[in-house]
Structure formats: C-alpha cells, structure tokens
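Report on the following structure.
The complex is shown incomplete by one protein chain, all other protein chains being positioned as in the whole.
Labels A and B are assigned to the chains in the order they are written; within every chain, residues are numbered from 1.
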Amino acid sequence: MDKHLIPRGLKRSPFGRFFLWILLWAAVFGLGLYAMYLCLYKGLNQTNMDNRYAFGLWIYLDLTVIALGAGAFFTGFLLYVLRRDELRAVINSAVVLGFICYSGAIVVLMVDVGQPLRAWFTFWHPNVHSMLTEVTFCLTCYLTVLAIEYTPILLKSRKLSQIPSFLVFEHELHKAMIVLAGVGTFLSFFHQGSLGGMFGVMRGRPFAFREAFGIWPSTFFLFVLSAAAVGPSFIIVSTWLISQISKKTLVKKEVYILLARISGILLLIYVFFKAIDTLVWINSTVPSTGFSAFEFYVRQEFGTWILFTEIVLLGLLPAWMLLNQKRRQSLAWIIAAAFLTCAGVVVNRFVTTIQTLALPTLPFDQFLTYVPSWQEVATFAAVIAYGVLIYSLSFRYMKLFPQERELAAPPR
Amino acid sequence: MDTKPGKSRYGMVIDIDRCNGCGACMVACAVENNVPPAETRATERTGITWLRVFKVDNGESFPENRAAFVPMPCQHCEHETPCVMVCPQNAIELDKQTGIVTQVPVRCLGCRYCMAACPYHVRYFNWWDPKWPQGMEKALNPEVAPRMRGVVEKCNFCHGRLQAARAKAAAAGERELKEGTYVPACVEVCPTSAITFGDLADENSEVAKLARDENSFRFLTRLETEPKVYYRSKQPFVRKFGESALERMKKEAANG
Partner (left out) sequence: MAKIIERRDLMKLAGGAAVGIVFTPAPWKFLDDSSIWTQNWPWIPKPLRGELITRFSVCAMCPAGCALRAQCIGKQPISLFGVPGHPLSQGTLCPLGFTGHHLAYHPSRATEPLRIEHSNDSINVIPISRDLAVAEIAQAIQSKGADECIAVIDSRPGRTVSLLYRQFLAGLAKGVYLCEPTGTCATFDTLQALSEKPIGPLGLDLENTRTLLSFGAPILDGWGTPGRIQSLRRNQSQPDAGKRLQVIQIETRQSRTALFADQWLPIKPGTEAALALGLANVIVREKLFDEAAIRRNAVDFDRSDSRSYLDLVGQFQPERVTEVTGISQDKIVSVAREAARHGPSIALGGGDPAGGPLGEAEEIAIAGLNLLLGNLGKSGGIVGRSEVPVAAEMRSAAAVSPSELAKIPDHSIRVLLMDAAESGNALPWTLIEKKLVSERAVVASLSPYLAGNARQAHFLIPAPAHLESLQEIPTPDGAVRSSFSLSAPLLAPPEGATDPIDFIRSLATAVGVPLAGGSAMDLLKGRASAIYENGRGEIFVFAENKISDIKEAGSAERFWDMLKAGGCWIDAKHEMESAPRFSLLGEPSQGFEKLSASAQGRLQASLPKEYPLVLMPFGWRFAVGNGQVSPVMSKLYQESGLRDMANQAFINPKTGSALGLVDGGQAVVATRQGSMPVKIQFDSGVMPGVFHVAVGPAPNKNEMAKKIDENILEICQAGNDLAWRVTPAQVRKV
C-alpha cells in the first residue's frame, strides 16, 4: 500500500504487518504519554523520587541513552574526519539512533524538571561553574546538529527526493558535513564529559567525587572515553538487532569487525584509565574526605561485586574479546562482546547516579532504597517506543543502510 | 574564610546538650517562611522542613542507650558551596556581604541537582503545589513569598528578617546592625536558647566565641565545604558525629 514510499530496490514487510507493529509500539507510547501528562499536570509527586533520591530512573536513563547515542557522534567523526569510509554503511543508522536518543533524553528531562516552562533560564542566567549549564548548552546545540544531520537522510527518501530544491539543499548540506561532524564531535565530547563531570564535581558525595584536571574531574574524561568505546558497540548491537528483526543482512561483516576493533581499542584504553582512577579514588581521594572506600560497599545490594562487574566482567573481558583477532571473525563473538560492552556502560551510569544517592553522607544517615513508580517506568517505555517508532519509519522509508541493496540482490 | 571589613559571616552554634527535641524551632520556621502543611501523602522523605531536628543515639542497647537531638538547618557553606557551584541557572547565591546562601525559587527550574550535591540534605523540593486548609492562607507571613510546586527551597537564615532589621536600622539612622537585632525565627523561639546566632566575622560576638570553644564541632569538615553552623556538646558520643567515618573506624580499631 505504501510501496511508492519505500526506497527503490529494497524489500520491506507487508503494510499490514508493519501497521500492527507500529500500533503496538504506539500503544506503549500512548501509555507513556499519559504518564508524562500525569507528571506534568499533577506534579512530580507522581514519581517515587524524594528529597534524598532527587535523581531517579529518568536521570539514569538520560545518562545511559546519551552514552549509547554517542555512537552517532563518534561514527561521524570516524567517517568524515578520520575518513574510515567503511563506516558509510552505518552512518545513517547511527545518526537516526543518535537523534532518537538525544531527543528522547531531552523530552524526559522536560518532564523530570519541576518547572519545564523555565527551562530557557539556563540560557539566560548561565552558571559558568555548573556542569549542568554546560550539558544544557551542548545538548541543545548537539540536538540541532543531529537534526541537521538527519535532514539529508529524510530528504533522500523516495518522495521527498523528487523535489528538486530539496535535492539541491541536501547536496549543499553534504559539503558542510565534515564541519557538522567536527562540531558535533566537539559538542558531544563536552556533554558526554560534563554528564560525568556533573557527578565528579560533587564534593558533597564522596562516592562520586573525583580529583580534577584543571576544572574537569576524572569522570569527565572517563565518560567521554566510555561513550566513545560503547558507541561502536551499540552500533553493532543495534544493527544486528535490526537485521534480526527485519530478517535482512544490512551490512558486510567487515563493518562489524572494524567497529569491533575500534570499540575494543577504546574500551581497553578506558578500562586502563578507569582502573587507575579507581585505585587513586580508593587510596587517596576517598580517604581525604574522611570516608573509607569500602564502607561504600558494605550493603549486599551494592557490594564490591558491582565494582568488579563493572570494570572486569563488563570492561576488561569484552575489551579482550573485541581485540581477539581470531575470535572476532565470528559474528556471534562480536555481538556477545558488544552486548557486554553496552552492559558495562549501563552499569557504570547506574553506579554513578543511583548508588551515589543511596549512600549516606551524614554520620547518622541511612542507606536508602528507591523503586520507580509506574509513571516513571511508563515514561521510560515511551522513550523506547518513540525510538522504535521513529527508527521503524526511518528504516522503512529511508535508505538507512547503503549496503543493504547490494547485500539483498541475488547473486548472479 | 578571610573577613573583609564591612562584611558579615552569619552563622550559628547549636548546643546539642540543651536541645530537647521539642520541635518549636521547626514549627516556628514553617510559620515564618510560609512552608505549607504536609500533603496527605507526604512522608519524611517528601516533606518540607527547612530546619529538621534529627534524633541520634550512641548505638548502645538498653539501658545504656542514650539519645540526643540535632537540629539541621542549611549549613550555609562558605567554600565552593556545593549547591551554588552546580545550579545551572544561578538560582542560588552565596551572598558575599552576609555569608548567607540564598535561594531564588522563581528562577529555580526544579532540576534538583543542588539536592543531589548537598551533603547535609538540607534542601527540599516541592513535590506538590503548596496547599493550606481553607482560610489558613490568611495567616501567611507577607514578608515571605509562598513557593510553587517543582522548585527547591531551603533555610535562608530568615532573610526577610535581615531585610526588616536593616530597614529598621536605616530608619533609626544606624549604619550597622547591632548584635541581637537580627535573629531567625528558630533562634527566637527556642525555649532553651540552644541556638546562638550571629556574625562569625565579629570576633567578640557570642557566636564566634562559642564556635571557637573546644566542645564545638561541625559535620563533614573533611569535605571542606566550610559550613557556618557549629554544634556543641560535652557528650563524647555526640562529638563523635563530628569526626569523619575514617577517624571513628580508626578509633574503634584502636580500642579493640
């Protein structure tokens, strides 16, 4: 029914089936919209956050999706600046994913703050000392960059590419792509870092506090490195997932292997610096605040196992897996390693946000627990549904994977 | 912590041995600052108490167990004030003239970053719109604006009273505020006079003398936030709370 919109040479599932798929995710999205409406209308008492758990599921979600969406900036950097042309195979998908991640994160942020109508105050009264000011500026600029990068993909869709002025616009835009990629990388570098910096500067939270280099705590750099490392892995995982769902081969294996290698190198560098940082933290930073690092891990829920998991099981192990030249010829091996890498970043962001707030600071405080309310979970689900919807529409009606057509053509 | 002439550093010394946990300070603070009564679903973790009195104990079992009460207002930190550093829109300011950390609720976006940053947990968020029983809003203090939901609020040493004291002094032709003309509501109503308030920059003031006393301590000094609220107690188990966790652990290990 919508054959005229599907790019030439590509096969897509029947419209009816697609419609049902969209309907399902639209329902989830609808429920999430209702949850968001409740939070905006009735106030944040609809969540289970409280004065001690000022940040909850949503901030954790934001940090995680932004880290995963880093694949967009990093792939763009690798392709347009470092000229790794193999990555042309995944750049469109990466940009769409990035767009989804960032726009979703910003929408959740608007629900998370108490007075969204005052969001623009950060631009009018910025605080040069605050990492969050930096995050706000960079996120907004970067979203603009992503929107601009998304536009050509949109414009190259079948119907829109028929309009000559759009084609010209898109062509001119393409010339500027390297600049956009550079700017995007720069902005992304800063806000990935600032998100880490947000927690690293908090001298009131010895668990999160880190030594600074200049004005940036070590978590700034660690977050950038981990985002750069997880970017390619997330592209691997997402591409594989989509190819599984659509039952098509979308990219050549070499692309996976290249992404795996890049991810592995960066992950190894990250784990190295993370290990050093952790040792410095345990032996110097934490004692200087009068706490002992190990008292942060006395509770079973957040025992030292979580530290071990984050750095070794989900850091060192996937790094070794990704760098193992022989084994990474196997796609299954790569996918598994990429999953572990993504999981590692998910755990790292969790530890940074949730564990920080759970731990007591005052000597007569207690360890606190927090379970998100259904409105929070539904909003989270809405972001995922939103992502699936945008991606599904993009995948169906735009040329996200240049190699797909070639891989789909039957061998002569 | 250098004191420039003409600048004040308002602070407090709270005598824990005198505090009997009656709660008059908490209530007077709520009345003075138009803090609304709890919404029906509010709890200890979602209520708003600019000043909160905690009960701490010595960890012993019956009958050696002993408790004490610790009032915790905003500590008005002076060094790299955690909340001031992190607010993305400068809705918080450490006033250089008075040392008071002020909060601008109408500029607050409600991002709650300052709440995450504060190690003393003295910042409170309006999870609901403030609501008073019908008619009770007539009893609001006109010197303090009620807030709206979605913003953070905290103790500001009854800043409105400082303005009023200054206006009164100016009307009387005085340049400086005399000791005792400006006191926050909690200080005024404490029945045991457990809270001493004043200008720490004035070496001869009561509060400065008490702050220098050997039984005075502050919480979380190792975090180097330089809070301006001091605590006093002659009871060792209370003073222990002023030591860092590491020091306490070392002492316990040494004692076997």
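The rule is short, and it goes like this: a contact is a pair of C-beta atoms (placed from the backbone, for glycine too) under 8 Å apart; a residue touches a chain by one contact, two chains touch by 3 or more.
This one's a predicted model, so the numbers in the text were calculated from it and none came from an experiment.
Considering the whole complex, the residue from A:118, A:203, A:328 or A:349 that touches the absent chain is A:118. Across B:102, B:141, B:181 or B:221, the single residue that touches the chain missing here is B:141.
By the touch criterion stated above, the residues of chain B touching the omitted chain are 18, 20-24, 26-32, 34-35, 37-40, 42-44, 47-49, 52-53, 55, 57, 59-63, 65-69, 106, 129-142, 144-148, 188-189, 191-192. In the full complex, the hidden chain is touched by chain A at residues 115, 117-118, 120-121.
One rule holds in what follows: only the chains that are shown with their structure count from here on.
The geometric centre of chain A is 39 Å away from that of chain B, both derived from CA atoms. Of all the residues in chain A, the ones that touch chain B in their complex are 43-45, 49-55, 112-115, 118-119, 121-122, 124-127, 129-133, 135-136, 198, 201-206, 287-292, 295, 356-357, 361-365, 368. Interface of chain B with chain A (complex): residues 39, 41, 43, 45-47, 54, 56, 70, 80, 82, 84-91, 107-113, 115-121, 123-129, 148-152, 219-225, 240-241, 243-249.
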